[in-house]
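Showing just some of the chains, left in place.
Chain lettering (A and B) follows the sequence in which the chains are written, and residue indices restart at 1 in each chain.
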Amino acid sequence: MMSNLIEAINSNKDDKSLRAIVLSAKGNVFSAGHNLKELQANTGVDQHKLIFSKASELMKSIIQSPVPVIAKVNGFATAAGCQLVATCDMIVCSDTSKFSTPGANFGIFCSTPGIAVGRCVPKSRATYMLFTGEPITAQEAYESGLVTKVVPASQLDDEVNKIIEKIKHKSRSVIALGKEFFYKQIDLSLMDAYKLGEDIMVQNINSNDGQEGIKSFVEKRKAVWTHE
Amino acid sequence: MMSNLIEAINSNKDDKSLRAIVLSAKGNVFSAGHNLKELQANTGVDQHKLIFSKASELMKSIIQSPVPVIAKVNGFATAAGCQLVATCDMIVCSDTSKFSTPGANFGIFCSTPGIAVGRCVPKSRATYMLFTGEPITAQEAYESGLVTKVVPASQLDDEVNKIIEKIKHKSRSVIALGKEFFYKQIDLSLMDAYKLGEDIMVQNINSNDGQEGIKSFVEKRKAVWTHE
């Protein structure tokens, strides 16, 4: 499953017609995370290492994807499933969705989910999710900053499509440059981020689509992107 | 007072029957922080150094405690008292509680409280608290992410007990491992956090309670923790 997701995310990386990726699920569970049976002792430590290395690879593939990755959640996202959601660039969920990191209930603390969740929500909420294992509602997830938008299930597709529509009208290469820089700078000190940011802005401006964007603005016409 | 708190937090560190610590107060002040009289010039610089070293030691003892530390707040938490609250893993407060960092009113900017508060709430709120000295309400504290839950005073004990009940049903050693890793990873870059996180997951899985948790899940029975 993780390998398939990684492949699906990476396979069309260079296809210019790919503009956004939406992760969604059938049924009322978005993702329940790892299969606990795969983590039994008889599976062996090497296999356990492989599983968690694969999970990190999946998270990195989302962050490193040149196009925005949107989680469309209608149901439960738990443990590594909640990590998957928190790792997506944007998260739109139905108002009945729930989010939890209940690993400690089964003796396996949600340490790696906590990496993603702890960077998306305030500490007082991340610790509650991790230490109690209790789910939070869609509304609480919004109040905590975990999700971008909460809508009735019937409007979920519309809301996600609105976001995609906005992305589609922009230059692919400009979005890719911006996404890569966003995740790079957020781990830097403020001053280091600005130092690097100045270079990125100048590089962006002097790219094909940077100049086309400015030109079209000055000439009051629609931009024609090369996506390069 | 700080020494007593540190001792109380540390004294039963290895007692397996200790599963959570609740910090609460009698009366309508949770904590008003340092005793300004202790900070007068005639106390001497060495004593001032000792006081702030002790305060940091108290904050570290909370973070390094192997069990979750919960602040149960019903009233005012100000200055280092607000720092104490912000440092706890989870914070449950009554809807009439207030939080402030008013040190600058008395010529002593709440610089160390700002370390804890600035990591719990958005910058636009931390600066307001620190520069104006004005209190924020329980509701504003919730909206800013400072507190986990806000309830009427009459439900404060119930709400804290619900959290403790959830913790009690889990393995002590698994919670301890998870808590230690949470505070370690949050200071790392995302990729360094995942690198370390993979090892922690494998270590957790191959611990006694990690395997018991998985086994009990597969065998559809209640887990029997050794807490080791």
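The rule we apply is simple: a contact is a pair of C-beta atoms (placed from the backbone, for glycine too) under 8 Å apart; a residue touches a chain by one contact, two chains touch by 3 or more.
The structure presented is a predicted model; accordingly, all values stated were derived computationally and were not measured.
*Asks:* How many copies of this one chain make up the entire complex, given that 2 are placed?
*Replies:* Copies present in the complete complex number 3.
Quick note on the criterion: only the chains that are shown with their structure count from here on.
*Asks:* If chain A and chain B share one sequence, what is the angle of the rotation that overlays their CA atoms, in steps of 5 degrees?
*Replies:* Between chain A and chain B the superposing rotation measures out at 120 degrees.
*Asks:* As a quick test, compute the distance in whole Å between the mean CA positions of chain A and chain B.
*Replies:* Roughly 29 Å, centre to centre.
*Asks:* Chain A touches which residues of chain B in the complex?
*Replies:* Touching chain A: residues 68, 89-91, 119-121, 142-149, 163, 166-167, 169-171, 174-175, 177-179, 181-182, 185-186, 189-191, 193-195, 197-198, 200-202, 204-207, 209-218, 223, 225 of chain B.
*Asks:* Where on chain A does chain B make contact in their complex?
*Replies:* 36-37, 39-41, 45, 48-49, 52-53, 55-56, 59-60, 63, 104-112, 114-115, 118-119, 121-128, 130-134, 143-145, 183, 187
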